[in-house]
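Once you've had a glance at the structure underneath, I'll fire off some questions.
Just one protein chain is left out here, and the rest sit where they should.
Right after this comes chain A.
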Amino acid sequence: MYSKEEERLLKLKKQYDDVEISMDALDEAIFAGFQKAKSEEKIGIKKKRWMYSMAVAAVLLIGLFWSIRFSPVFADYMINIPGMENIVELLREDKGRMAAVENKYYQEIDVSQEKNGLKVTIDGAIADEEGMVLFYTLHSDRKLKEATIKEVNLKSREGEQLKESFRMFGEPHYSQEGKKQYSGEIEYFFDKPITSKKYEIKLKVTGSHKLNEDFKLAFHLPKELKKKKVIHLNKMVEIAGQKIKFERADVYPLRVAVKVKMPETNTKRILAFEDLRLVDENGES
């Protein structure tokens, strides 16, 4: 049908077939194109490698932060490495305490005393029958490089004898450039459930600029002391032929006490629980 056209096309092809061309020039062109692609490939690989190492570094870093945040053991370990303390402090927060605040166990107190340019404020507390955590803030007129709370003494103003079993009032505050404000916590736990609502706290603040002041603050807890919530467990667990009975859990805003009992039929005696932790339904402690 189009034989004429086809014929002409083939003739034209023949002409191209007959074209003289230097093979070297062709090879050179091919080689040049190949080199160009090759060199770009190398850059691509380098870029990819760089991206990989970045990704790995990011994963490691996130893993590190995650571990500090959720594993107190690891956090304690990291804190020993110079320069890591600040990062650990930032990341590590007491989840249980955060939950207590979120669940409105936190009560505002806002009592303060000022002496020689230093103001001590008790901002608030989380308290239950067995323990109390007081949040304080130090305000200073001058920049302080160091400030330490010492000689803390908590007394009931209702004549109640507080049988404290545990007391902790933060590490010394320290700042290289000096800060005008420091915040911290004072923790108390008692052997005997407390009933008082009015308290008096005495403490001493020492620090740079020969700071050494005694403070005495009276405060009262506005909210009811949270009673413990008892959860009966009555669950028997058997490990290596030894039985452990979990009788009940006493849940306080600040603590959880789990009562366990080992039947006398056990052939071994359990001396200690190690790596003890409370895990929620999500596997978080």
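Worth pointing out:
Basically, a contact is a pair of C-beta atoms (placed from the backbone, for glycine too) under 8 Å apart; a residue touches a chain by one contact, two chains touch by 3 or more; residues count from 1.
Methods note: contacts and distances are computed from a predicted model.
The complex appears with one chain absent; UniProt names that chain "RNA polymerase sigma-70 factor, ECF subfamily" among the candidates "RNA polymerase sigma-70 factor, ECF subfamily", "Spore gernimation protein KA", "ABC transporter" or "Glycine dehydrogenase".
Only one residue from A:Asp17, A:Glu177, A:Glu238 or A:Asp275 touches the chain missing from this view: A:Asp17. The chain not shown here is touched by just one of A:Asp27, A:Asp141, A:Asp191 or A:Glu247, and that residue is A:Asp27. Remark: the omitted chain is touched by one listed residue; of A:Glu6, A:Asp110, A:Glu224 or A:Glu247 this is A:Glu6. In the full complex, chain A touches the omitted chain through residues 1-2, 4-6, 8-13, 15-21, 23, 25-34, 36-38, 40-41.
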